[in-house]
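Here it is, the structure in full.
A single protein chain has been omitted; all remaining protein chains appear in their positions.
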Amino acid sequence: MQDLIDEIAATLSTRTDRGAVADYIPELAKVDPDQFGIAIAMADGSLHLAGDAETPFSIQSVSKVFALALALGRVGDQLWRRVGREPSGQSFNSMLLLEREEGIPRNPFINAGALVTTDTYLAGSTPREALGHLLRFVRAAADDEAIHINQAVARSELETAHRNFALAHYLASFGNLQNGPDKVLGTYCHQCAIDMSCRQLALAGRFLIEGKGFPRLLTRERQRRINALMMTCGHYDGSGDFAFRVGLPGKSGVGGGILAIAPGRASIAVWSPGLNRYGNSSLGTEAMEILARRTGWSVFG
Amino acid sequence: MQDLIDEIAATLSTRTDRGAVADYIPELAKVDPDQFGIAIAMADGSLHLAGDAETPFSIQSVSKVFALALALGRVGDQLWRRVGREPSGQSFNSMLLLEREEGIPRNPFINAGALVTTDTYLAGSTPREALGHLLRFVRAAADDEAIHINQAVARSELETAHRNFALAHYLASFGNLQNGPDKVLGTYCHQCAIDMSCRQLALAGRFLIEGKGFPRLLTRERQRRINALMMTCGHYDGSGDFAFRVGLPGKSGVGGGILAIAPGRASIAVWSPGLNRYGNSSLGTEAMEILARRTGWSVFG
Amino acid sequence: MQDLIDEIAATLSTRTDRGAVADYIPELAKVDPDQFGIAIAMADGSLHLAGDAETPFSIQSVSKVFALALALGRVGDQLWRRVGREPSGQSFNSMLLLEREEGIPRNPFINAGALVTTDTYLAGSTPREALGHLLRFVRAAADDEAIHINQAVARSELETAHRNFALAHYLASFGNLQNGPDKVLGTYCHQCAIDMSCRQLALAGRFLIEGKGFPRLLTRERQRRINALMMTCGHYDGSGDFAFRVGLPGKSGVGGGILAIAPGRASIAVWSPGLNRYGNSSLGTEAMEILARRTGWSVFG
Partner (left out) sequence: MQDLIDEIAATLSTRTDRGAVADYIPELAKVDPDQFGIAIAMADGSLHLAGDAETPFSIQSVSKVFALALALGRVGDQLWRRVGREPSGQSFNSMLLLEREEGIPRNPFINAGALVTTDTYLAGSTPREALGHLLRFVRAAADDEAIHINQAVARSELETAHRNFALAHYLASFGNLQNGPDKVLGTYCHQCAIDMSCRQLALAGRFLIEGKGFPRLLTRERQRRINALMMTCGHYDGSGDFAFRVGLPGKSGVGGGILAIAPGRASIAVWSPGLNRYGNSSLGTEAMEILARRTGWSVFG
C-alpha cells in the first residue's frame, strides 16, 4: 500500500495540467496549486501517507459529511422531511430545482441542502456552541484535538457568500430554515473553514466504516446510508462520473480535498488544489481512480 | 437463502398497497397486480426461486442494461461522446436537460439515452439483425434459448410511444441519431418487449459479475462501470433513494421488474407489477431492501 | 366618462368573487378587500373619480414604473446592459431564468429587474437621498406634495422579504449590483411602500403621455418605450392576458392597484385589493377590461 501511494504521489507530481484553484474565496485563491497529498487509514489500523499528507488545507464541502452525521444524530430521519436524497443533476449552487421543488433541496451535499443540515444541528444553540459540537465530533472521529477552524478563511468566505446568502434567504422564503439566514450562513462558513491535513481527514473518515480502533460514532445502518449519499451525490453533477471512474463513495471540497470510503477496507483522503470543471480536485480524482484500479477496491466488482 | 426469500415472498404476498400497474401501454395494463416473484443466482452457482419466479413478464427498461453492454461492445468508449454518465435528476422521459444540453442525454438509462444506445447497436444493420444480436446476448447471459420478444407488447408500445417518438425526433434534430427515428423507435420498442421470468432475468444478470459458471461476456472493468451506472442512474429520479435504502446497483422496468447486482455475491431479480411514484416496482423495491438488510449485501458497508 | 366609471364601480361593488388579498406582507393582509376605486385623468385635463378613489393604498410594484423612469434619467440606455426588455414567461419572483441568463433579469418589472433599477437610481447616494429623488419625481408627476412612504408597510415588507433578499444576493453573486444587497433591499421596500389613492396615481401616470397640463418629465420616445414595456411585461406572467383582454399598457401592484395608459387619451388608476392567480388585482383587471371595451381605447384597433 505504501509503495502504491508513493508511486501515485510520484506520478502525479510531474503533472502540469492541474486545473484551476478556486478563486471566488480570496483566501483559497492564495494556495499554491503544486501540492498533492494522500493518506489512507486501513481497516487493519495501519496508516499510510504520501506527498503533502501533513499540510493542512480547507476541507470546505467535505465538512458536509460530518455536518450530516451530526444533524442525523440530532433529529434522526426527520431530517428527510426537509431535504431529499436524490442527485440533483445540477451544479452545487443551483437555484433551479429549489424553485420547482418549493424549497426542499435535493440532497444534503449540494449547498442548499447543506444549509438545511447546518440549520438542523444549530437547533436551539448559538453558532459557537453548534460549531463546538461539530468540532468535537470531527476531533473524536480523527482522534486529534488539534483540528480547528481557520478564522481568516471563514471571514473571507462570509464576505463573498452572495450565492449562499441567496440560497439561505430562498430556503427561508419557503419556511425551510428555523434559524435566520445570517446565523445559518455564519455557522456554515465556519463549518466549511475547518482546516485538516490528509492524515487528519483520512483518520476522521474512519467513522463511516468499521475497522480496528475505528471510532464508533454511528450505527452501521447510518454509516451505509451516508456512504450511499456520498456515492450518488458527493461530487455534485460529477457524481456519476466519480462512481464510473472510481467506484467509491466520496465527498469533495472546493479546497481540493476528497474523502473517499472503501467499505470494510479503508478511509482515504487526497488533496490537490486544482479543480476540474465540476469543481472537484482534478489530480485528487485521478489519484482515487488509480488507487481504486490498482487495489480493486471499487464497490462495483 | 432459500428460507429468506421464501419469507420475503410470504411477507409481501399479504400486502395490499402494491402501487398502480403502468397503464400507458395497453398490453401491460392487463397484467394481474397480485403477483410477486424473486430469483437469486449466487456466485457459488446455486439458484434460489420464490413466488412467481417462473412467470414471464415484460422486462421493459431492464433491457437497457443489455443494450448498453451491446452498444459498448460495438463502439467502446466512443459511446460516451453521445451520451453522458450522470444522474439527470429528472423523470425518465424528461425533455428539460436534453434541451439545455443540446441533445446529449444525461445517461444511457433515461429514455433519451437508451434511444442513443439502441441507435448505436443498430449501426449498419436492420432492426431484425440488431434485435437478433441483442437476443443472442441475453440468451447467452441467461444460458436460455427460450427468451424471446413479445410481439403484442412491442406493437402496443409502438402505438402509444408519442413521448419516445418526441425524444427520438428531438435527438435527431441535434444530429444525435444515425438511423431514422422510426427505425430506432421500432427497434427500441421490441427491445423493451423482451419477456423474461425472474429466473431467466437473475441468470441473465450474471454477466455483470464473476461467479461459478457465470458467462464471461464483458471485461471486469466494463462490469464495474455498468454497475456504477446502475447505482447512480438505474432508477431514474428514484436512484438516490434506491441506493440509500438498498445499497445495490439496480435497474428497474415499468413492467415491474428489477435486476440488482450484489458484486461478488449474486444477481437478483424481483418482479411485482405495481409501481411507486418514480415508476419503479413498489414491492420489488421493498423486497430488495429487506434482502439487502438481512444479507448485509449493501456495497456501502 | 363619469357615467361610465360610476356604472363600473356600481357593477363591481356587488361582486363577491374578489380574489384573495396578498398575505405575505402582514401590513397588506390587514386591508379590507371590499374596496374598489377608479380614477381617470383625461388628456383634455379633466379628472373623473368613482368608488374609493380617494383612499390611499400601497402602490407596491406600480412604483417600478416611476423607478424605471428615474433610473433611465440617471444612466440612459446603459441600463439595458444590466436588465433586459423581454417578458420572462415566469412568475414575478422566479430564479429560473436569472440562473440561466447569469444574473441579467429579463425586464425591469419582475422583482429581480426592479432591484437592478433601484440599484441604478441609488447610485452614489444614500437610501434617504435616493428615495427623496423618487418621491420628488412622483410628486411632480402627480402635482401633489402629500404623497409619502408608509413606514409601517416598508418595515413589514423588509421583515418578510426573504425572496427578494435571495434575488438581491443572487444578482450580487453575478456582479449585477453596485450597492450592497441590504442597502438595495432597504431602498426597494421603501419604494414599494409609497401610499397613493387612485386619484393621485392617475395623476402621477400622466407623465407617460401628452395631455393638457400634463407634466413633461420624459421625452416622447421614452414615454413610448416605458409604455411598450408595460404592455409586454407589466403584469408578469399575466401580461399576455392583460394585453388580450384590455389592450392597454399597464402595471399592477400586489396591493391591488393598476396603472394603465391609453396613449393620447388618458391615465387610468384602479384599485381593489383582491388578487387573481397572477398576483394582479382581480376586479381591477375586470374594470380595465370593461372600460377598454366601452371606450374603444384598446391600442389594438
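As written, the chains take the letters A, B and C, and residue 1 is the first residue of each chain.
Convention: a contact is a pair of C-beta atoms (placed from the backbone, for glycine too) under 8 Å apart; a residue touches a chain by one contact, two chains touch by 3 or more.
Since the model is a prediction, treat every value here as computed from it, not as a measurement.
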Open item on the list: I'd like the shown chains that the missing chain touches, ordered by label.
Closed with: B, C
- [ ] Based on the whole complex, identify which of B:15, B:74, B:133 or B:169 touches the chain you can't see.
- [x] B:169
Task: Given C:209, C:254, C:269 or C:291, the one touching the chain that is not displayed - done: C:209
- [ ] From the listed residues C:231, C:259, C:275 or C:288, report the one that touches the chain absent from this view.
- [x] C:231
Task: Option touching the unshown chain, where C:88, C:176, C:191 or C:285 are the choices - done: C:88
TODO: Would you write out the residues of chain C that touch the absent chain, in ascending order?
DONE: 84-90, 97, 106-107, 208-210, 220, 223-225, 227-229, 231-233, 237-241, 243-244, 247, 249, 261, 263-264, 298-301
Task: On chain B, residues whose C-beta touches the chain left out of the figure - done: 94-96, 98-99, 162-163, 165-170, 172-173, 181
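One rule holds in what follows: only the chains that are shown with their structure count from here on.
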TODO: Indicate which of the five shapes (line, ring, star, complete, other) describes how the chains touch one another.
DONE: line
Open item on the list: Closest chain to the protein's overall Cα mean, using per-chain Cα means, please.
Closed with: A
Open item on the list: Nearest whole angstrom, what separates the Cα centre of chain B from the Cα centre of chain C?
Closed with: 54
- [ ] List the centre-to-centre spacing of chain A and chain B in whole Å, with centres computed as mean CA coordinates.
- [x] 32
Open item on the list: I'd like to verify one number: the distance from the centre of chain A to the centre of chain C, where each centre is the average of its C-alpha atoms, in whole angstrom.
Closed with: 46
Task: Shared interface positions of chain C, touching two or more other chains - done: none
